[in-house]
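Notes follow once the structure below has been shown.
Incomplete set of chains, arranged as in the complex.
Lettered A and B in written order, each chain numbered from 1.
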Amino acid sequence: MSGKIRAGIVGGTGYTGVELLRLAALHPRLEVRAITSRAEAGLRVDRLFPNLRGHCELAFQAPEDAGLEDCEVVFFATPHAVALASAPRLLAAGVRVIDLSADFRLRDVAVWEKWYAHPHGAPELAAQAVYGLPEVNRAAIASARLVAVPGCYPTAVQLGFLPLLEAGLVDSSRLIASAASGVSGAGRQAKVDNLLTEVHDSLKAYGVAGHRHLPEIEQGLQQLSATPVQLTFVPHLAPMIRGIHATLFATLNDCTVDLQALFEARYRNEPAVDVLPAGEHPQTRSVRGTNLCRLAVHRPVDRDTVVVLSVIDNLVKGAAGQALQNFNIMFGLPEQTGLDAPALLP
Amino acid sequence: MSGKIRAGIVGGTGYTGVELLRLAALHPRLEVRAITSRAEAGLRVDRLFPNLRGHCELAFQAPEDAGLEDCEVVFFATPHAVALASAPRLLAAGVRVIDLSADFRLRDVAVWEKWYAHPHGAPELAAQAVYGLPEVNRAAIASARLVAVPGCYPTAVQLGFLPLLEAGLVDSSRLIASAASGVSGAGRQAKVDNLLTEVHDSLKAYGVAGHRHLPEIEQGLQQLSATPVQLTFVPHLAPMIRGIHATLFATLNDCTVDLQALFEARYRNEPAVDVLPAGEHPQTRSVRGTNLCRLAVHRPVDRDTVVVLSVIDNLVKGAAGQALQNFNIMFGLPEQTGLDAPALLP
C-alpha cells in the first residue's frame, strides 16, 4: 500500500459533507486534511457530527485558511454556485476537483442558468467537466481534472433506463419516472417544510411542474439513446431519512427480449450496480449507507410496458459515495475501495 | 332527529373494524349493536383498541350469537370469502349489507376466482351488488341491498382518472398509476414483512407483476371510458401508518383543455372530493382520518402528459369512511354525516 492522498472538503456542514467524512474514515488511501465552513470556522467537526468522535480530529476552517491548493484533490459539498466560483483557482493550481453540486453537470450553460437563476460564468469549465457516472464515463473520469458528480435522482433514473436505451428497446420519447426521496435529499437546512412534524407519516409529490434534476436526467439519457428522449419526472418526498426509490415506465418496442438477461449482462462487471433476481423488488434499506444501485426489471402481465425499480442511498451512490468512486477511478485505485461495507439492515 | 339505525359489524378485530367503530362513535344516527370475532369472543372491544375506551361498551361475539338478522344493516370488515358465505342469509332476512371486502367488487366472477384462488359460489349476488363509489354510482347505492365498498387503491386511482376518462381526453390504453400505501393497508396480521423493523425508514414496490386491485381498477375505469382501458399499476409500501398517494400519468389527446377547470367542475358538488388550487401538491396527512380524496392536476411543461395526484386515507375514504358514506346514502342521510371532522395535522 502506498501513501495517503491529500484531500480537502469545501462546505462540510451539510449531509454530503458528513457523509464524505464517514466514508473517508473507512478509506485506506484518502486523508482529509481540511474541511471548510465559513460559518462554523473554529468548531471541531465532531461537535457538530458526534458520529465522527474518534474518527476526525479536524475543525472547520475558513476556505482561505485551509490550504486547499496543497491538496491533490478537493471535494465540493456545497450549494450551487460555490464550486463555480472557487474551482477555477484550484484547477489552475493543479488540484483535481470533484464537485458534488450541480455547477458543472449541465453542458448547456444557458439551461443551467435558467434552472439555477444565477449567471454561470465558466462555460469552458462546464464543457471540460466529466460527468461522473462511472457506469457510462469510466475512461473519461480516470483522466479528468474536474468531475461533476451526478445528482441523486439522476443517478437512480439513468442507471435504471440505461440498458433499455442503449439497446434501443423502448420508446424514448415517452419515458416516465416516478421517484421518491428521503428527507436528507433536501439538505441540512432550517426549513419548516422538512421538520419531522411536517413530513413524518405522510407522503407528497413536489415539483411536478418542473424540477432541477430533469434537464440533467434528460441530458444523460439522451447520451445513451439514438432517438430523442423526453421524460416525465415526478419526485416525491417520503418519510424516511435516506434512500431514493425510482419507479420507471417505458413502452417496449419489442416484447420478446429477455429483459432480465439484458440487465444482468449490462451490469455484470459493474461493482456499484446489483441486478436482483427476476421477480424481486428492491427496498431502499437494502442499500442504506452503501454505494450501490439495486435494480429490478419487470414486465407486468399482458402489457407492453417495462417497469424498472431502482434504489440508491441518495447520500452515498447519490452523492458522497459516488464522489469517492470517482476519486478511486481518478487515482487508479480499485473502484469500490472503502465503499464495500454491507448496508445496515434492519 | 330520528332514531338510531341498528347495525352489526362482522369481523371487528382488524383496522377497518376499529375504524368503523371510531367513526360510528361520531355518527349521530348509527348504533352498532354487535361486533363479531370468533377468535376474540368475550373480549371487550376497548381492551383490544384502547382508543375506544369510553366510546364502546361492546364485547366481541361469535357471529351466531350476535343477532345480526335483527340489524338493519351489517358491515363486513372481513378477509375475502367471508361475506361471500354469510351475506346471502342476511340479505334473505332483509338486512342490507355493506361489504368492505373484495367479495362482490368484480362483476366477472371468473376473474375474482383467479385472483382470490377461491370458488365464488354467488355469481348472482356479484351481479346484483352495487359498486359503492358514490361519485359514480350514487343513485344505485341509494336503493342497493348489497354494496361492495371499493378498495383503497381503486378509490384513489379511479377518482383521479375519472374526469379525464369521462371527457375522453386521454389515451385510455396507456394509463399508468404509481401508488404508495401506508402499512395499515396490509391489515392487522402477524407478519414479519410488516414489522416496524422491516418497513420503517425504507420504501419498496411490490406486486409489480400483478396486484389484486388491478382488475377492480380496470373494471371501474372502463365503465367511465368510451375506449378500451389498459392500466399499468405499481403499488409501493411507504413507511407510514395511513394514507395512499397515487401518482397518475396519461397522454393527452388534446393539450388545450383547462384541466384545472375540468376537475373543479366535475367535483364541485362532491362532498368527499376536494380539488386543490392549481399548482399545489396534496399530502396524505391532509386527509388523515377523513373521508376525503384530495386531488391536484398538473401538466408538466412542454409535455403532452397529464399528471394527477390523488390522496386518501386508506382506512377512511379507502374503507370504513366510504362504507359509512354509502350507509348515509342508503338510509337517506346527508352524505358526510359523521364524516366531517378535519384531518389531524400535524
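Note that in this section contacts are C-beta pairs under 8 Å (C-beta built on N, C-alpha and C of every residue); 3 or more make two chains touch, one makes a residue touch a chain.
Because the structure is predicted, anything quoted here is derived from the model rather than measured.
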Exercise. Hey, this file places 2 copies; any idea how many the whole complex holds?
Worked result: 4
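Note that in this section only the chains that are shown with their structure count from here on.
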For this session: Return the distance between the CA-based centres of chain A and chain B, expressed in whole Å.
Result: 39
Seminar exercise, completed: Touching chain A in the complex, chain B uses residues 174, 176, 178, 180, 182, 197-198, 200-206, 208-210, 230, 232-234, 236, 238-243, 245, 247, 249, 251, 279, 281-285, 288, 296, 298, 300-301, 303, 305, 307, 309, 311, 346
